[in-house]
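This is the structure I have questions about; it appears just below.
With one protein chain removed, the remaining protein chains of the complex are shown where they sit.
Let's turn to chain A:
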Amino acid sequence: MNATATDEDEGRFAAHAVTLTVNGQRRQVEIQPWVTLLDLLRERLGLTGSKKGCDHGQCGACTVLVNGHRINACLTLAVMHEGAEVITVEGLAEGDALHPLQAAFIEHDAFQCGYCTPGQICSALGLIVEGEARSADEIREAMSGNLCRCGAYPNILAAIEQVLADDERRPE
């Protein structure tokens, strides 16, 4: 970034060592404090699945799970996530076997351009983990933090509904 540190500042703006687990892999990085979690994932770790849409927490394209909770990776500093467990869209499939949400998004044609899709899928995973949304209205409300400018909302809803229904049918 455009740091113009004076001699006095140089120490204050020193990089910080951060260790975190991303998609099950332990990663150790040296980062400046102003690097967002999204920039760390995309620019340093090469995980470009999480998208930078608005970079202001308004679109949800950067949604990832941190310690099991969905958050906007663009509105949080990587340095604040020492020891965290991060899951991005790249961490959902098991080898060639897609995550049920990924398969359902394909089956229901739940995207057009696809830019918002990684955030939609991670957000839907967070929704399922939270276990509160059941009805179509509840799912819509719980997905309100993810915008789709192509307007694939009905198909996104259908994909999530299907995964929730399949989860309920599956024996514990």
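Rule of thumb we're sticking to: a contact is a pair of C-beta atoms (placed from the backbone, for glycine too) under 8 Å apart; a residue touches a chain by one contact, two chains touch by 3 or more; residues count from 1.
Assume contacts and distances are computed from a predicted model.
Engineer: Among "Xanthine dehydrogenase YagS FAD-binding subunit", "Branched-chain amino acid transport system permease protein", "Sporulation protein YqfC" or "Esterase", find the name that the UniProt record gives to the complex chain excluded from display.
Structural biologist: For the chain missing from the view, the UniProt record says "Xanthine dehydrogenase YagS FAD-binding subunit".
Engineer: Which listed residue, A:L20, A:L47, A:I71 or A:I160, touches the chain dropped from view?
Structural biologist: That would be A:I71, which touches the missing chain.
Engineer: Taking the full complex into account, find the residue in A:T36, A:Q102 or A:Q162 that is in contact with the omitted chain.
Structural biologist: If we include the chain that is not displayed, A:T36 is the one touching it.
Engineer: If the hidden chain were put back, which of A:E43, A:E132 or A:D166 would touch it?
Structural biologist: If we include the chain that is not displayed, A:E132 is the one touching it.
Engineer: In the full complex, which bits of chain A touch the chain not displayed? Write them out.
Structural biologist: 1, 3-5, 9, 12-13, 16, 32-34, 36, 55-57, 60, 63, 69-72, 75-77, 79-80, 123, 126-127, 130, 132, 140-142, 144-146
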